[in-house]
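Here the complex is missing one protein chain, while the rest keep their positions.
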Amino acid sequence: MTVDVQYYVLLSMAVFCIGLFGVLTRRNALLFLMSVELMLNAANINLIAFAFYHGNLTGQLFALFTMALAAAEVAVGLGIILVLYRNFRDVDVTVPTTMRW
Amino acid sequence: MCVRFEPSNVTEMNDWIAIGALALVGVLIPFGMMAVSYLLRPTVPETSKRATYESGEIPTGGTRIRFNIQYYMVALLFVVFDIETVLLFPWAVAYQDALAADIPLVRALGPMLLFVAILLVGLAWAWRTGAVQWARTPRQLESDRP
Amino acid sequence: MAATATGPFGFAPAIAVFPLVAFVITLVFGRHLPKKGALPGILATAGSLVVSVVMFAAVAGGGEHHTTLYEWTSGAATSETMVEGIEFTFGILIDPLSALMLVIVSLVALLVHVFSLGYMNAEGETGLRRYYAELGLFTFSMLAFVFADNLLMAFMFFELVGLCSYLLIGFWFRTESAPSAAKKAFLVTRFGDYFFLIGVVAIAATFGTVGFAGEESFVTAAETAIDDGTTLFGFDAETWVTITGLLVLGGVLGKSAQFPFHTWLPDAMEGPTTVSALIHAATMVAAGVYLVARMFGYYALSPTALAIIAFVGGFTALFAATMAVVKDDIKQVLAYSTISQYGYMMLGLGVGGYVAGVFHLMNHAFFKALLFLGAGAVIILMHHEQDMWEMGGLKDKAPVTYYTFLAGALALAGIVPFSGFWSKDEVLFDALAVGLEQPVILAAYAMGLLAVFFTGFYTFRMVFLTFHGEPRSAAAEDPHSVGWAVKVPLLALGTLATVAGFANLAPVAELLHADITFLEFWLDGKYGAVEGLTYHAYHETVAFEEGVIGSETTTMLLSAGLSLGLALAGAFTAHTLYNVPEPSRHTTKLGGAYRVLKSNYYQDEYQVWLAEGLTLPLARAADRFDQTVIDGVVNGTSTISLFGSDRVKRIQTGIVTNYAALLVGGFIGLLLVLGYLGGWFA
């Protein structure tokens, strides 16, 4: 028996919201990054579920691209977090506030 | 007066109301919790509150030990190059069919070779600029010194 | 050259371009040129004259020329008369009127340039480069104004003429009086031009065109509108034509120094006398009257406007003539005479006497240039003394000056057969003919007629005081000599002043039944003309009835006899009072009237009061309003904006988590708005 597509969407929405919650509440840059990854994966769930639903492979293929790009994003992000730590001695994203207003 | 209750037809109801409501709740809950705790909690800033907890012992240092930077470098390179292989996967699946469908070899193989070539340029660059160098020999250090 | 296509008319732009080139050359190289730039000016004006004469001949040969040179902007607005779009262009219109005027202007300008050699160069003035450059620009502006084919172009060059006269009147800017006179001339004429500008805008907005001639002209459009009974801006068409016509007339009154804007002209005597000659005879002042003649078809549509023109003209003629009676400065007398004579032209045009008005404009150009240059010669003779009471007895010492001056004076006074007589008589005859049916015009005519007496009087008072009797000063005993550069223009103009009247011997023609009213034929398009811009066309449009006393011949003779008699009477009075060896100041006998006249009817005083007593407090009140209310609002707005800015930028807290929260919050806000509007939650 197949699961209706809306349950996948519910699942992905939930994952997305969890990720969003993490983005809004986590102050650690790494956790922030992980939360964003969670949101991206929510999109992947959607894509694959809908690819199945629509019966074409476009969504699955796009999910692969999303994964690859997410990895690249993580790489750049980690690099930035490294220099952040070097300059501010912390990975708390709320610490750097030299520029505001 | 006669009131007729019609059972609401679940399938006719817009499914996405539920989704929208969930999204809304999913956002409102964290915000609500943050708001409530902001209103309720007493604010007594104290440095010891932010200190590391080490089973009641007086902490002897930060929670983090610094790893060698190269450790991260290699990890990053691995993540990037490893994940690129997912792009090889659909190609591999379609390759046999493409050849069977009389698509010329250049068109079937060429793009992937180009892709790998670009990756190789990246790898070569990373190698040459020392990103994969775990440790440096004294001679290298000497030559790097201006 | 563009001459290939249109024959000699292709050279038309050169008429104005020559002086412009002279202006540039003089401005750039004047310092190094011999005669400090007089030569380019003389050559250029001579060139203009030649080309003008060619144009004149071409028109005489039945040609006319109307072309657009350059379109500098166009708009898509729809006018009140439903004309789509409007074009603003520079174009050339050469018809009998402008061809005649071009010849007059370039001729007078040439003579003034030549005379300047004697008047300015020989007297060792400094700043001659500036003088000749400005003279060139002045000539250029006037010539371009004359052949302008549309109202806006005319307005632009009209303003340029005003600017140049400002520069030239203030030529001796180191003195105290010249700059103030220049300012006065500029401001008073500008006040009139302000109405002119509004008039141009009104005409453009009403008819969607500013062209003078052809099917596309605003004159034709106005005629159609009146015929169709169109309502324009809430007025019926004729009223609106009157209003716009009067607005344009504001500029005319200012430039042509008509009451009440005449006050600047006597002061303008502060400029070099040559400049005065140019201003009075051919350029600045003539521009006003010329404009009325140029768009006469428009005024002809409105009897009200015409009557106002006529009445103002008649009144100014008398008003200025009375003031001229008591002046002691030779140039002042001439200045008031100019005002008076332009009054005649306005009177002539105002009664529908298009030919008479233009005729007088032409004659006046010659004899007034002559008189001014003559006065300039006298001033040279007198070592720069201008008070007539210091002169006397110059008759024998400077015969050329005397006789040419006398010719001019006779023409000015209107003594037969000098040119002024014929034209003034024609103006007065036309006024009388209309006046017999229209009481207002009759009053204007009466004033004009009365002014003839005063004209004769002050003209000959001037002549007698200057040239006759015994010398009353050392300078008059031993006058300076004058050179050929002074004499040649005087002789040329003297001849013209004497014979120019033969261009239109209307009374003679009437008596002999001979076809010798050449100017009328000329302006009537007998030789060549743009359709609609002819005397006949105008005459049919003008709604005035004409009456006669007895027959037309009787009326004409009566009118001519009256004016000649009055002129002679004036001259004779002057003769008895002043043509004595030791004339005395009879004017003082006038008592209170003398003071009033001497003070120019307190015109300056009331205008100064208008400026200082009325306008200044108003301006102060407006300034206070601006300072407090307007600035308050402006400052308030800026304070609120800056305060708002200070608040707005606080959103940017610098903490990235807050950004994420605000971002998501903003996104959800958008989602709610969109969802609400799209009914997603229903």
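We just call them A, B and C in the order they show up, numbering each chain from 1.
The working rule: contacts are C-beta pairs under 8 Å (C-beta built on N, C-alpha and C of every residue); 3 or more make two chains touch, one makes a residue touch a chain.
In this text, contacts and distances are computed from a predicted model.
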Listed names "ABC transporter permease subunit", "Formate hydrogenlyase subunit 4", "NADH-quinone oxidoreductase subunit 2" or "Nickel import system ATP-binding protein NikD", with the criterion being the UniProt name of the chain not displayed: "NADH-quinone oxidoreductase subunit 2"
Displayed partners of the chain not shown (whole complex): A, B, C
On chain A, residues whose C-beta touches the chain left out of the figure: 5, 9, 12, 16, 19, 23, 29, 32-33, 36, 39-40, 42-44, 46-47, 49-51, 53-54, 56, 58-59, 61-62, 65-66, 69, 72-73, 76-77, 79-81, 83-84, 86-88, 93, 96-100
Residues of chain C in contact with the chain not shown: 638, 641-642, 644-646, 648-649, 651-652, 654, 656, 659-660, 662-663, 665-667, 669-671, 673-675, 677-680
Positions on chain B contacted by the hidden chain, ascending: 14-17, 19-20, 118, 121-122, 124-125, 127-130
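We take it that only the chains that are shown with their structure count from here on.
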Chain pair, most C-beta pairs within the contact cut-off: A-B
Mean-CA-position distance for chain C and chain B (Å): 86
Geometric centre distance via CA averages, chain B-chain A, whole Å: 6
Touching two or more other chains - residue numbers and ranges from chain C: 664
Of all residues in chain B, the ones touching two or more other chains: 27
Interface residues, chain A side, partner chain C - complex: 20, 23-25, 27, 93-94, 96-101
Parts of chain A lying in touch with chain B, wherever the complex brings them together: 6, 9-10, 13-14, 17-18, 20-21, 24-25, 57, 61, 64-65, 67-68, 70-72, 74-75, 78-79, 82
Chain A-facing residues of chain B, complex: 15, 18-19, 22-23, 26-27, 30-31, 34, 69, 72, 76, 79-80, 82-84, 86-87, 89-90
